[in-house]
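The structure appears below as C-alpha cells.
Removed from the display is one protein chain of the complex; every other protein chain stays in position.
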Amino acid sequence: MSGQAEELQELREVTRRFLADKASISDTRRVVESGRSCDEAVWKQMAEQIGLQGIAVPEQFGGAGMGPVELGVVCEELGRTLYAGPFFATVVMAAQALVAADDVEAAERWLPGIVEGALTGTLAVADLTGEIDPEKVLTTAEPDGEGGWRLTGSKRFVVDGCSADLILAAALVEGEVGLFGIDGDAAGLTREPLAQLDPTRALAVLTFEATPAQRVATDAAAVLGRVRDLVSAHLAAEQAGGAAAALEMAVEYAKVREQFGRPIGSFQAIKHMCADRLLDVESARNAASAAAALLADHDPEASLTASAAAAWAGPAFTRVAKDNIQIHGGIGFTWEHDAHYFLKRAKSSEVLFGSPAHHRARVADLAGI
Amino acid sequence: MSGQAEELQELREVTRRFLADKASISDTRRVVESGRSCDEAVWKQMAEQIGLQGIAVPEQFGGAGMGPVELGVVCEELGRTLYAGPFFATVVMAAQALVAADDVEAAERWLPGIVEGALTGTLAVADLTGEIDPEKVLTTAEPDGEGGWRLTGSKRFVVDGCSADLILAAALVEGEVGLFGIDGDAAGLTREPLAQLDPTRALAVLTFEATPAQRVATDAAAVLGRVRDLVSAHLAAEQAGGAAAALEMAVEYAKVREQFGRPIGSFQAIKHMCADRLLDVESARNAASAAAALLADHDPEASLTASAAAAWAGPAFTRVAKDNIQIHGGIGFTWEHDAHYFLKRAKSSEVLFGSPAHHRARVADLAGI
Amino acid sequence: MTTIQHPVHPSVDDPSHALHAESDEEFRLRLRAFLTSGGPGPRPRDPRERVAWTKAWHRNLYDAGYAGPSFPQEVGGMDLPFGRQVIYQEEIARAKVPGALGTGLGIVAPTIIRYGTEVQKQTWVRAMLRHDEVWCQGYSEPGAGSDLPSLRTTARREGSGEDEVYVVNGQKVWTSSGILADTLFCLVRTGSQESRQKGITYLIIDAKAPGVTIRPLKDLNGGTIFAEVFLDDVRVPVANRIGEENSGWALVRTSLGHERAAGSMNQAARYRRVLDELIQLAQERGLTSDPLIRDQLADFDIRVRLMRFNAERIIAGILERGEPGPTSSVSRLMLTTFEQELHEFAVDMLGPDGLVTKASDAAVQRARWLSGFLTSRAATIGAGTAEIQRNTIAEQVLRLPHDPAMPPR
Partner (left out) sequence: MTTIQHPVHPSVDDPSHALHAESDEEFRLRLRAFLTSGGPGPRPRDPRERVAWTKAWHRNLYDAGYAGPSFPQEVGGMDLPFGRQVIYQEEIARAKVPGALGTGLGIVAPTIIRYGTEVQKQTWVRAMLRHDEVWCQGYSEPGAGSDLPSLRTTARREGSGEDEVYVVNGQKVWTSSGILADTLFCLVRTGSQESRQKGITYLIIDAKAPGVTIRPLKDLNGGTIFAEVFLDDVRVPVANRIGEENSGWALVRTSLGHERAAGSMNQAARYRRVLDELIQLAQERGLTSDPLIRDQLADFDIRVRLMRFNAERIIAGILERGEPGPTSSVSRLMLTTFEQELHEFAVDMLGPDGLVTKASDAAVQRARWLSGFLTSRAATIGAGTAEIQRNTIAEQVLRLPHDPAMPPR
C-alpha cells in the first residue's frame, strides 16, 4: 500500500474507533433524545485525542495541514454514526471558509480555537435556503464608521446556528457580496432553533438587526465558490457513510429475520434490493472521494465532480434509508429503532444544500451540455 | 349485463374470432415477412364479414353508426395481434376526419368506399412528424382557378401513405389551416416508403408538387383537434391490446420454462415484474376506454383524458414489451420469435404521434396545472 | 365491550324504507343534504376532542340510518344495492366527513355477518356501526409479520358449559389505532405450532378485560399510529369465538371484494383532493413554471385519473357481470406506492421549507407533506408488504407457479 493510502486507512480506523467508543449511533440517539445537539465533552475529546477538527487546517494555524481527501474520510466516518455535533458546520463550513480566505488575521483569530475544540462556528450564505450560493444573499452590511460593520437581514437553515460561537455570514456591500464574522452573542443577533426533520443536525434562523460584525478581507465570491464545492463533496462523503451503515443494518437484519420459515434475505426481492443499494453506496463513496481528490488538486474538473457526487449521493442515501425501513418491516417504522434517523438525515441532507436537480443542472452547465 | 356492455362484449368476441382466424400474430408475421403491409383479401373480408371499417361511420354513409367506444374495442383487439393493415390510417385517421368534418359531399364521396373495404385512406397533418397538430403544418395550398386546389410541400411519417387510395392532408391557405383530399395516384404526388422500426405499420414520405386536391369544406382546426384526441385514445387502446398480448406471452412462457429445476415463474423477480406489468396493462386499457367514452359524449374532459391515456399507455406497452423479451431470455432476442414485433410496435407507437412528455405537458395545460 | 341491544332502526323517518321509491339521483341528493346539514361541524385540533367528535358523528350517522351501506338491515346497515354503495362512497368522499375509527367495520364486520351467530351479528356489528365501540385488529405478532400462519399467541380451553373460556397468552403488534380499542379481533393458536394456518382460531377479546395491556407504539413521525397488545392469561368466553375452533384462517380470507370495490372510488377521490391541494401549493409558490416539476405533477395527475378509471372499471364489472375483474387485483398496487411518491415529491419540491416540522410556525401547511413522507413508509409494509401483494397477484391472478421454498397455501 502506498504511504498516502496507509495514512488514510489509519485515519479512517482511528476515527472509526473513536466514534465506536464515544459517538456511535446509540450515542447520537442519546444526545438528540435528551434535546441537545451535541455532547460537548466528546467534541472536546475529538479535538484533543485525535485532532479531527484541525485535520484540514494549515499547520500555521495549529492544524494538521491535510486537505479535502482526509477531511472526506472523516466525514464519511461521521456519516456512518450520524454524528450529532457541530462538525460539519464548524470544520467543513466555517473553517474551510477561513482556510480559503486570504485574510491571515481572521484565520489567526479563529482557526486555532476551532482546531482546539474550543470554538464552534458555522457559515450562512443564502438568506432563504441552506445553499452556499453568493447569488442568493439578501442580508446587507454597512460600515459602522469605526472600522467595523453592521449586518441587517436574516438567514434561515443555518446549520448549528444557535450554538455556534462564530457565525460567518455573507452580506451585500453596495451590491457585492462580502464575508463577515459575527460573535454568537453579539448584540442585535437573534437566534431561534428551527424545528425540522433531522434531529441529528440542528438548524436555526438567525436575525441580524444592525448586528456588529468583522469583515473577512477576501474575495468572498471566490471563497464561497470553493466552500460550496467542499460542502458538496464532503456532504456526499457523509451521505455515503450513512448509506453504508444503513445498508449494513438492513443486510444484517435480512440474514436473521425469518418469515415463512426462512431468512428474508433468501428472498430474491430482498437480495436484488440489497445488491442495487450496494451499487448506490459504492458509487456514492467513490464519487465523493474522487471529488475530494480533485478539490485537493484544485483541478478544473473539481466543481463539476463535486456536484456530480452530490447529485448521486443524496438520492442514493435516501434510497438506502427507505429500503432499510422496508426490509425491517414494522419494526423499522418505530421510533425506537434507529432506521428512521437514517431516513431523516438522508432526506434532510439531500434537500438542504441544493437539490439533486439543482446539482444536475450545474453539471450540465459545467460540462457544457 | 347491460345492453351496451353485452353488445360491446359481442363486438369484442366477433373481432377476436375474426383475427384469430385470419389475422393472428402469425399472419402479421407472414404478411410483413413477405414485404407487404397488408393482406388485401383479409382487409376486404373484414369489411364484408364483420364490417369493422364502418363501425364508427354514421349510417347515412353506410356505416354502423357507432362511435369511439366501439372503435376503441376494435383497436384494442387489433393491437393484440399487431394487425398489419391500413386500419388505423383508414378507419381511425381518415374516416374519423371525414366524420368530424361538416362537408357532407366529401363524406358521401369517400366514406361509403371505406366502409365497404374498397377504399383505403390516411391523414397527414404535421409536415415533419407524425403528429395531428395543426400548428405544425408547413405544406401550402393554392386555388387552381377552376374550383380545385394545388398542394406544395412534403409530409413525413405518413401512416400507410404509399398504399392509401385517399390522402387527407392539412395545408395552409393564407396562413390558415385547411383540409384537402388527394387521390393516391394524383399527378405531382411522389410517395416513398420510409424504412423504420415497426414492420407492422407502414410509413411513407409524401411529396406534393402542385398536386391537385379537393378541399374539404370545414373548420379544419376543429376537425383536426377532434381527430387528434381520437387518435390518442384509440392508439392507447391499441397499445393496451398489444401490451396485454405481450404480457400473456411472457406469463405463459414463465409457467413452462424451467431453470434451476423450477419454472422461472416461481421466482420472485419474475413474479413481481409480471404483477407490475399487469397493473400497466389494466390501467392502460381502462384509461383508453374512459377516454373513448368521454369522446363519445363530447365531454369537456375528453381531450385531457385522451392525452392522459396516451401518456400512460405508450410507455406501459414499451415496459411490457421489454420485460417480455427479458423473461424469454435469449430466445426472445431472436428474429424468429414474435417478441421483437411487440417491442417495435410499442416503441414506434410511443413516439410516432407525440411523445409521452408531450402528452404530459398537454395534460398539465388542460388540467390547469 | 358492550352487549346492549340497539333498536333495529331508531330513526322514525327510516330512510332505507324509501329506497325503492326514490331514484338514484334523489338518493344522492337526500344523502348529500344530510351530510351537509347534519354534518359533524369543524374538526377539532386536539386529538382527544377529535376522537369524541368522530364518535359523535358516526353515532349520528347510525341513528339517522346512514351507516353500513353494504351491511344487512338486520344488523343496522342500509343494505344498499351496489350501485348505491358507489353513490354513497362518492358522497362521503365529497363531504369530507371523518372516516370510521378502528378497523373493525372494514375487516371483521363482514366476517361476523357471514360466519357469526345471530347474537354476534346483532350485538357486535351494531356496536361497531354506531361507534359505541372501536374495534381493532390483533393479527400480527413480533415474530409473524407477513407470515401470519406462524403466529404464537396461544388460547387453551378451561372450564366447561357456560363458564368455558379460552385463556389467551401472547403478544400482538402493529394494531392500528390500538390505543382507542374497546374490542380486539384476534387470531390465536389453538392447534400445534406446526399446524400453521390449520390451527388458528378467530377470537373477539374485550380490550378492557383483565390481562390485556395496550401500549402505544411511537412511530418514526413521533405519533402513535400503531399499538402493541399484551395478552396475559386473558379469559375469553367461548361464545366470543367466530366460526369453529381451528377454522380461523379461512375467515381471514373472507372476500371483501365488493366492499373494497365501492371504497376504491373513495380512495381515488381522496388522492384527487390531496393532489389538487399539492398543485395549488405549487402554484402559490410559483413552482409550476419549472418544467421538471410540471412534468412530475402531470404524471401524478395522470395516475390519479387512472385510479379513478380503474375504480370505475371494477365497479362496472360488478354491476354488469357480478365480479370485479382483474383490475381489482392490481389497482391497490398503484395506491401503495403513490402515497409515498407523492409525499416525497412534495417535500423535494418545497426544498428546505419542506423540512420544517409542525412544531414550528414556519411549517408549510402544518408539515402535512413531511409527516406524510414519514408515515407513508407504512404503506408498503402494513397489510402485507408490497412484495407479498405482488406475489399474490402473480400466483392468484396470473397463475404463476408457487415458490417451492414457501409453505403451501
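Each chain gets a letter, A, B and C, in the order it is written, and its residues are counted from 1.
Rule of thumb we're sticking to: contacts are C-beta pairs under 8 Å (C-beta built on N, C-alpha and C of every residue); 3 or more make two chains touch, one makes a residue touch a chain.
Since we're looking at a predicted model, the values are computed, not measured.
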Please provide the labels of all shown chains that the missing chain touches.
A, B, C
If I consider the whole complex, including the chain that's not displayed, which of C:52, C:239, C:359 or C:405 touches that chain?
C:405
Touch criterion as defined above, residue of B:29, B:80, B:156 or B:285 at the omitted chain:
B:156
Among A:38, A:182, A:213 or A:254, residue touching the chain not depicted
A:254
On chain A, residues whose C-beta touches the chain left out of the figure
1-2, 5, 251, 254-255, 262-263, 265-268, 270-272, 274-276, 278-279, 282-283, 286-287, 289-290, 305, 308, 311-312, 357, 360-361, 363-364, 367, 369
For chain B, which positions touch the chain that isn't shown here?
129-130, 156-157, 194-198, 205, 259-262, 266-267, 269-270, 322, 325-326, 329-336, 339-340, 343, 347-348, 350-352, 355, 357
For chain C, enumerate the residues touching the unshown chain of the complex.
290-292, 295, 403-405
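We adopt the following convention: only the chains that are shown with their structure count from here on.
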Chain whose mean Cα position lies farthest from chain B
A
With chain centres taken as the means of their Cα atoms, state the distance from chain A to chain C in Å.
42
Just curious, how far off is chain B from chain A if you go by their C-alpha centres, in Å?
54
Two or more other chains touching the same residue: where does that happen in chain A?
267, 269
I need the residues of chain C touching at least two other chains; which ones are they?
387
